[in-house]
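Structure provided below as structure tokens; questions to follow.
All protein chains but one are shown in place.
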Amino acid sequence: MHIPDGFLSMPVWATMDAVAAPSIAYLARRAQRQFDHNKVPLMGVMGAFIFAAQMINFPVGAGTSSHLVGGALLSFTLGPAAASIVMTAILAMQALIFQDGGLLALGTNVFNMAIAGVLAGWLPYVLLRGRRSGLFIGGFVSVLTSATLALSELWLSDVRMPPAGLAVSMGVFLLSAIAEGAITLAVMQALEGIEPGFVRRPREIGARGAVVTLAAVAGTLAAVGVLIASERPDWVEKLAGQNGLVLPVRTLLASPPAKYFAGLAALLAIYALCTGISRALGRPIIAPRTD
Amino acid sequence: MLHRRHAAAKILAALALLISMATLPPAYSFGWPAYAIILVTMAAIARLPALGLLGAAAAVLPFALCFAVMIALAGDPARGVWLIIRAYLSSVTALLLVATTPMPELIAGLEWLRTPRFLAQVMQFLYRYLIVLIAEASATRQAMMLRAGSAPALRFRQAAAAAGSLFARAYARAQAIHRAMVARGFDGHLPTSAKAHFQWADAGLLATAIVLSAGVRILLR
Partner (left out) sequence: MSKIVEVRNLHFSYEDGTAALRGIDFDLDHGARVALFGPNGSGKTTFAHHLNGILRGSGSIAIDGLPVTEKNLPEIRRRVGLVFQESDNQLFMPTVLEDVAFGPLASGLAAAEASEKACAALDRVGLLSKAGHAPWHLSAGEKKRAAIAGILATEPKLLVLDEPTTWLDPPTQRALANLLAGLPQAAILITHDAKFAADVAQHAAFFEEGRIVARGCVQEIAERFGW
């Protein structure tokens, strides 16, 4: 998921760098206000923890194992702003020490994993008021969002996979996302066991927070919409044809805006499904703040 | 020799080269030897082992090959090849930067270049404790494997418990560090030690890098 240098086209990496830089500056100020310099060692150590924890293998069946990515977990325990900063620090160090991800592409990777991924993971946690399902979905959506964004950016850079490759990739992403959800949930439960009341309780997000996150979600879904819809014009066509739709309608469906909407609709459906499943699941493991 | 140059100068020089490579259209990819020569020369000046450098950069190749094959199959093999070359040369550039600059200096250089202070400080602490935490994770992982059951579900829960305890220990460690800092007078502002000054040699390095990068790029228009 870390995109190396040389893959993205200049408009893409330049735009992402231009977007990521001020966002991180803003998030750094926000995290600093919440945490002040006293907590810098904590955040550094948490970053090192994620790095190190990625060494621990979680068996996910069929002899394969996955590891924790950590964006969602960090957002649950440190709050989204601090989590973004810690993830940025991790990504920067990974790029520098291990060449995992490029330098020009750092803005892109930061946006995908430290900004969008963290936010996408944190939202379910807040909306579901700290319930177990919220933890799982948080981990799940965080990884899925980052991975899909990465594919979209490669797509926009004309680095495109054939439909079969795309299907395989999305399959792999889905599995990784499920693993992340499970791992995140398991680790949080282990933490509650060690020190009950330790984890950061989700507070209600204010109106401004809601707008920002909604905008981010919309943006993400649009990105995915581009990906899904552009790749499968024939899918839309086929659906239209099978339903015996009249020619003008088929033309309409084949038009660009329709494709985007088709993709968006698919994504929203998945999100809604997840939320629905969650409501049917468990009791809260972390009592929401009452103050 | 490159080792002693100001980190910010080296970062900017690396970026200049990377941007030059990134903006070159595929049609002019035959010009890649120019970049290779620049990089190898710099490695030689810095007295870095060339083979080691080139070998380490090869880590990016599998990923690049995958995508190159896909692009080639889509009908544009030239772009596929250029992808591989560009990814590899970019990796060498980044490695050159990292090999000639100790990480704390590199992070300080990023701060000099207006990276938010908070972020830079988090990175410093991350780096400082990375080795310690990796050692702990490694020990935990080993203990876990020695006691591993056969059922994947059980191992999964063990792994979660291991990660959870690692997290708790990391958190406790962070609190202990904070206590140690407070005991030595920390009041919320990390004291900055003497900052390195930008010297003529640094400006010279940066200028050379920019001239070379721009030069190659312009010549291959």
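Per-chain residue numbering starts at 1, and chain names A and B are given in the order in which the chains are listed.
The criterion applied here is as follows: contacts are C-beta pairs under 8 Å (C-beta built on N, C-alpha and C of every residue); 3 or more make two chains touch, one makes a residue touch a chain.
Because the structure is predicted, anything quoted here is derived from the model rather than measured.
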Chains still shown that are in contact with the chain withheld from the display: B
Touching residue (missing chain; options B:A74, B:M181 or B:L220): B:M181
Omitted-chain contact residue, chosen from B:R86, B:R173 or B:R217: B:R173
Residue numbers in chain B that touch the chain omitted from display: 103-104, 124-125, 127-129, 131-132, 173, 176-177, 179-187, 191-194
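Throughout what follows, only the chains that are shown with their structure count from here on.
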Chain A residues within the chain B interface of the complex: 4-7, 10, 13, 24-25, 28-29, 31-32, 36-49, 51-53, 55-61, 68, 77, 85-86, 88-90, 92-93, 95-97, 99, 102-104, 154, 158-162, 165, 182-183, 186-187, 189-191, 193-195, 198
Chain B - residues contacting chain A, complex: 14-15, 18-19, 21-23, 56-57, 59-60, 63-64, 67, 70-71, 73-74, 79, 83, 86-91, 94-95, 97-98, 103, 106, 110, 116-119, 121-130, 132-134, 136-138, 140-141, 144, 152, 155-157, 159-168, 170-171, 173-175, 177-178, 181, 186, 188-190
